[in-house]
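A single protein chain has been removed from this complex, and every other one stays in its place.
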Amino acid sequence: MTKEFIIAGFGGQGIVSSGIILAYAGLFENLNVTFFPSYGAEMRGGTANCQVVVSDEKIASPVVVNPDIVIIMNEPSLLKFEPVVKPGGMLFFNQTLIKSKPARKDVEIIPIEANKIAEELGQGRIANMVMLGAMVKKTKMVSIESMKKAQRKRFERASEEQLALNDRALERGYALF
Amino acid sequence: MAEKELMYGNHALVEGVIHAGCRFFAGYPITPQNESPEYMSIRMNEVGGVFLQTESEIAAINMLFGAAAAGARAMTSSSSPGISLMQEGLSYIAGADVPVLVVNIARGGPGLGNIAPAQSDYFQAVKSGGHGDYHTIVLAPNSVQEMFEFPRLAFELAEKYRNPALILADGLLGQMMEPVEIKGEPIDPKTLPEQDWWLTGCKGREKRVIRSYDLRPGKLEEWNWRRWEKYQKILKNEQRYEDIKIDDADILIVAYGTSARVAEAGLRIARQKGLKVGLLRPITLWPFPSDILSELSKRIEDILVVEMSLGQMIEDVKLVVEGRSKIHFIGHPGGGLPNAQEIYNKILEIRSKK
Partner (left out) sequence: MKLLFGRPAGLTDINQRYCPGCGHGIVHRLIGELLVEMNIREKTIGVAPVGCSVFADEYFNCDMIQVPHGRAPAVATGIKRTRPDCMVFTYQGDGDLAAIGTAEMIHVAARNENITIIFINNAIYGMTGGQLAPTTLPGMRSTTSVKGRDVVTQGYPIKVCELLNALDGPYYLERVAVDIPRNIIKTKKAIKTAFQYQLDNKGFSLIEILSMCPTGWGVTPVQAKKWIAEVMANYYPLGELRNRAKEAK
């Protein structure tokens, strides 16, 4: 089983971190993983996206053109990536910040109040964790425990307070379904 | 199995370089390989090595010349425009038979081009990018694991033949992350045996000279012929490749590096549909794996070359195949990437004309 992901949003929404956390979680479950960020001019400020592949077999291409799963954090990314999701795939979108409604009928559309929930927890910038929590619940690709371990790996130097908050955001997303 | 670590290609390269016992880096910033020198500056400091951020790639390659002549395992990393600047130095280094390692995390060109992954420096890498008759040993990784492993292989080949070696990767291999297994024991540079050509100060021996010139009539020709003999040995002994499902293949894809990864994805789609497609991935671009390709071309009618360029390796494929097979091509110059579906579609098209 191979699943291809694209995670997209503004720079600063933790897009790259989300991809790396997902990749680590896969690695912790002995799956094969690849992570490839868009880089360069886009890296500073503008839109950011990354491509992640998680698989129980050797991964051929790290290049994701038609993802099985997309996590969309902002409006411009919805325009860009809604059309390319694989039929039968899943589209998670950050309903707090995205006013448009995804129109695809052949894709499961999953709205998440990511920023709203994150603000409730006290920190808007952990909206990505809420999204990731929801995504792992829906896709069952990796466990929530692996995600928690992975975020701790990613943010090695963060305070325990922050790490605990990240865990809570993952759990809140996970508990949505 | 040792625990795997998720690493960027550019970081894995650094770990591989340190693991290989290299303690000398000189380089100039350029995207998309900046993570390498940034990380290298930290790692070299930790292991007591030399890290020099230079005034130019020209200075960097010449610092390697000096360091390697004095007996160091020395390396630099850069990207396409910077590698162009190093060609003069590489020519001298090849002409002086000095082993160094140069890494090209290639990007779209020509000119300033862009910073997207590309394979358009193949000609420069394998056909002697500078002036004069010479070859550089060229290794093409296609995973982060190989980004870690190839520096060691490159140094070993470079030293075995006293020849510069190049790792030709691209922005995708540099910027992507994959799990890496740290294999083998790290090399302590102090254990590397002193060579009889190193410049160390002539204590208790005759002076040594490292140079690339000889103005005496006929002497340079002789010297170049000796180097040709070395190249023949490399061509005979060092061809490396990976083959995937070639045994029953009636269509063969030839691709290296990132293109080979995407090609393998295309191959899998084709195999699922029952098409007999194989993949030959050159690991050494020079020496090009001619022997296996020549064999395969005797029974496989169609060969599809996939490159992130206008078509460069395809010329070597044609030289080897000598018209025995039909050569097809998918190319993406200027930082474009092929995709699996496109490769599958091309295979269908080739199939339909059979």
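The letters A and B name the chains in turn, as written, and every chain counts its residues from 1.
As a working rule, a contact is a pair of C-beta atoms (placed from the backbone, for glycine too) under 8 Å apart; a residue touches a chain by one contact, two chains touch by 3 or more.
Because the structure is predicted, anything quoted here is derived from the model rather than measured.
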In the full complex, displayed partners of the excluded chain: B
Hidden partner chain, touching residue among B:18, B:40, B:64 or B:280: B:64
Residue of B:74, B:182 or B:263 touching the missing chain in the full complex: B:74
Residue ranges of chain B at the interface with the undisplayed chain: 24, 26, 50, 52, 54-56, 58-60, 62-72, 74, 88-89, 92, 96, 199-204, 207-213
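Just so it is clear, only the chains that are shown with their structure count from here on.
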CA centroid of chain A to CA centroid of chain B, Å: 34
Partner chain B, residues of chain A touching it in the complex: 20, 23-24, 27, 32-37, 39-41, 59-63, 65-66
Residue numbers on chain B that touch chain A, as the complex places them: 4, 6, 31-32, 114-116, 171-172, 175-179, 258, 261-262, 264-265, 267-268, 337, 339-341
